[in-house]
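A protein chain is absent from this complex, but the other protein chains hold their places.
The letters A, B and C name the chains in turn, as written, and every chain counts its residues from 1.
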Amino acid sequence: MTNSKKTGIDKSTALWMYQTMITTRKFEAECRRQADQGKLRGMHSSIGQEAVPTGICAHLKDGDQILGTHRSHHHCIAKGVNLNEMMAELLGKATGTNKGKGGTMHIADINKGMLGANGVVGSNIPVAVGAALTAKLKKSQNVSVVFFGDGAVGQGVLYESMNLASIWKLPVVFVCENNRYAEATPFEYSMAGQSVAKRATGFDMPGINVDGQSVVEMYHASKIAIQKARSGEGPTLIEAMTYRYQGHFGADPPLTYRTEEEEALYKSKDCIRRMKSYLIDMGYSDEEKILEMDEKAQIAVSESVKFADESPFPNLEELHTEVYVKYE
Amino acid sequence: MTNSKKTGIDKSTALWMYQTMITTRKFEAECRRQADQGKLRGMHSSIGQEAVPTGICAHLKDGDQILGTHRSHHHCIAKGVNLNEMMAELLGKATGTNKGKGGTMHIADINKGMLGANGVVGSNIPVAVGAALTAKLKKSQNVSVVFFGDGAVGQGVLYESMNLASIWKLPVVFVCENNRYAEATPFEYSMAGQSVAKRATGFDMPGINVDGQSVVEMYHASKIAIQKARSGEGPTLIEAMTYRYQGHFGADPPLTYRTEEEEALYKSKDCIRRMKSYLIDMGYSDEEKILEMDEKAQIAVSESVKFADESPFPNLEELHTEVYVKYE
Amino acid sequence: MTQSQEKSRQITYVQAVNEAIEYEMANDPDVFIMGEDIAGGAGRANLGKQDAWGGVFRLTKGLIGKFGEDRVRDTPISEAGFIGAGVGAAATGMRPIVDLMFVGFFGVCGDQIVNNAAKMHYMFGGKVKIPITIITSTGAGTASAAQHSETLYSIFTHFPGLKCVSPSDPYTAKGLMTAAIRDDDPVIVFNHKLLMGRTVKPEMGKGIGFGSIVPEDSYEIPIGKALVPIEGTDITLIGISYTTLVCKEAAEELQQKGYSVEVIDLLSLSPMDNETIIKSVMKTRNVVIVDEDYPRCSIASDISALVAEEAFDYLDSPPVRITAPHTLVPYSLPLEMEFLPSKEKVVEAAVSILE
Partner (left out) sequence: MTQSQEKSRQITYVQAVNEAIEYEMANDPDVFIMGEDIAGGAGRANLGKQDAWGGVFRLTKGLIGKFGEDRVRDTPISEAGFIGAGVGAAATGMRPIVDLMFVGFFGVCGDQIVNNAAKMHYMFGGKVKIPITIITSTGAGTASAAQHSETLYSIFTHFPGLKCVSPSDPYTAKGLMTAAIRDDDPVIVFNHKLLMGRTVKPEMGKGIGFGSIVPEDSYEIPIGKALVPIEGTDITLIGISYTTLVCKEAAEELQQKGYSVEVIDLLSLSPMDNETIIKSVMKTRNVVIVDEDYPRCSIASDISALVAEEAFDYLDSPPVRITAPHTLVPYSLPLEMEFLPSKEKVVEAAVSILE
């Protein structure tokens, strides 16, 4: 099993996955620095969860759409959104993905297949069903993937959406990033049955539980789900077990509701470190080349800051434009 | 099994159940006549579904609360709401359960433990969770029961409510009256997996499927669920398979979306006819005494019309009162 | 104008909406419609019964036979789910029409309407368009009590990012429905139940469905423009949807009393045709706003404030609002009739201004 899986990932994909994850991590770290300097006005960090969107987006094509949450920088980067434009957005600049109007919780770039982060928990789930409906009606062979947290499993709209996707056999994959907490609330408290995957039962669709701190596992699990969606066999629910290393929002201290032991345990399964070993084990890379990749990531991140810093704020008239396509 | 079940229902309960069902059926038939005369302004008939609330309410006590839907006359009658006041409500009279302000979709009598019918599909489900929360916080040993249709299984709030009830181990029973249709839509089309009971999976609570056209089966299934709730062991989801004999609303013709064969099949399993046989089989009654019960029902129904007819419409000032307890 | 464009006839409101949808679906493959029992009996093709209902108001009757199950799509009772799906479909290139059966159900799906449909274009810096049309029904007068009889267009008008229109008869229903479907922004079309032929007091429905001449051909009524069906110089009556009918009836009676009455049919609430309102009030110097929505923070308040602020020096009398009272919709017939704005109340208000 392990073997067949290993052989399933080709070198360029594996390298892409590592590069994506390390870029994300460095981007997020940079964001924190920007926030500490008062330039970036708060965000939800994705550090620790990089493997989830990376493993999935490895299978996605240009016309495919992903949708995210309040915590979506990793989704954006995995789907290829431009780092410069992302950082500019986070600093509220006119050159941002959203012209500075959306900010951290709403980054979107539909041309890249990022149909938007969304600040309301659960809110994007039916929107993803709609994108899949378009694919079906237009017979485009595209799929859509929606990411949401363990907290979103409390929202009824998830079940409405799973039901719609199932009865209409839509090409959508529901991906729950179970990082064990919604704000300060552990899922063991808030989720009856304590399994997201099981919630697919009764909706006539597979629900699977995956080690979301392993990009290799994520890759293989999502490959099946996306193939299934793309070939018209309907939706899948993936529960990816993961962990956010930082607080819920900004510098919010997580030790008020979780333990050092727990943090240490999950950090010991870090997705980037494990991928590093994988690359070396597979002979895809070596320490030196990995350092180069790390450096490349850092350069891209630094450039994004430079780009954002040099970009202007939007004109004040922008407050009033694009509320509508046309309004008179 | 059948035997042990039979011995489980004592005579007075069995007779009460029959009386309740036949009263409901005659009440609903009378409502139809009132509508044909233009006095009653439209309603959703419960004919065919009488066994469901009857089997359940046999186990309920005074302080227990039930909650209903747009189709709730049978719930009200089973919980002991006064027929005169019901009919007066339906004719919009000041003496109605709700002083004429609520009408068919909102009949309520909290003193009788009928916490209200509700016209928004699914809307009452969390309210029932709240009534159960009161019972738990006040340690009253009361339970609450919420009835909803197969259509409500499409509403996300059901899952939010099941989750809350389950994690808090609340004394509530979720009863889905699966009469196979939501308006003109068959549940085989709209419900992935085609089973309501299965939807409990993943919510750490039992989901059971019951013949809702058998009041005896309903009685036994709900006995377990209500005992469980009352003793602090948490919620149960009951799927009661039933059938509405009439159209969705008013005189809406059901043959535009279902077949004569199907209607005949379900009518052949009529709950009242089967209960009649049961009473005779058990030696609890005979044809003659049953006729007396039927007559008693008819008299009560006729009296309700007389009561309603003789009652005044509300004063026009009533339009403005009871919007608030106090508003100044 | 082609010959066929001149062909007109009296049809019902329901038929007018149906024609608009049919035309757009036939001419634009991206248009589709979904909602509960929008066909009815879905999945029962084997029984030949897909079109059991054609929507609860029969607005979509016959369409599934013409366009198939994919484009005339029955849904489970999952408003948040399928309206959200409409938003997603709109964002990715379709032009969905979605049915929210009664406006009072917005509370189960409001998030999809106000946080996604209304905001995505702006939040995403203009890079995504949401050309969704939401149709819904409003109004009391059908014994449907507090949850099924609301008007509520005021709360949607509150939200930047949404357009709101409310036709008053078959002619405006067809033209606004067409414009809504073609519009690139989210538009909510509020159809009054009494205009769609639902009523328990037959005299209230008198003539409603047939009050206007409707061209057979497709046409648009521009969103954002009011109509002035009756011109006059003494007083302006402003109606919206069903209350336009009330205004017209009141105007007739007031004319018999010798007054020259102007009636504005608002049609669009967002954007609102401020210009037509101001112009009329500057001329007549008196205004009565007639609206069935709850009175607080409402379109009636909005119009009253607009007139007060923009035509202050022209007014001979303060604006008057005839609205539903600050109470819920009761079931009992006499109470429900008292809830509704009526011709009598409008005439009384106008006379007391003009006397």
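Please note the rule applied: contacts are C-beta pairs under 8 Å (C-beta built on N, C-alpha and C of every residue); 3 or more make two chains touch, one makes a residue touch a chain.
Since this is a predicted model, take the numbers as computed values, not measurements.
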Touch partners, limited to displayed chains, of the chain removed from view: A, B, C
Residue, one of A:G48, A:G68 or A:G122, that touches the chain absent here: A:G122
Chain not shown: contacting residue from C:V228, C:M282, C:A308 or C:V351: C:A308
Which of A:I47, A:I77 or A:M105 contacts the chain that the document leaves out: A:M105
Those residues of chain A which, in the complete complex, touch the missing chain: 41-42, 89, 92-93, 96, 98, 100-106, 118-123, 151-157, 182-186, 188-191, 256-259, 313-314, 316, 318-320, 323
Chain not shown, touching residues in chain B: 65, 67, 96-102, 106, 108-111, 115-116, 118, 120, 123-138, 144, 156-157, 160-161, 163-164, 167, 321-328
Residues belonging to chain C that touch the chain removed from view: 80, 104-115, 118-119, 122-123, 145-147, 152, 154-155, 157-161, 270, 272, 293-294, 296-302, 304-305, 307-310, 312, 315, 317-321, 326-328, 330
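As a convention for this text, only the chains that are shown with their structure count from here on.
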Chain nearest the overall Cα centroid: C
Per Cα centroids, the chain farthest from chain C: A
Centroid distance [mean C-alpha coordinates] between chain B and chain A, Å: 45
Inter-chain centre distance, chain B versus chain C - centres from mean C-alpha coordinates, in Å: 36
Multi-chain contact residues (two or more partners), chain A: 156-157, 160, 163, 167
Set of chain C residues in contact with two or more other chains: 75-76, 78, 80-81
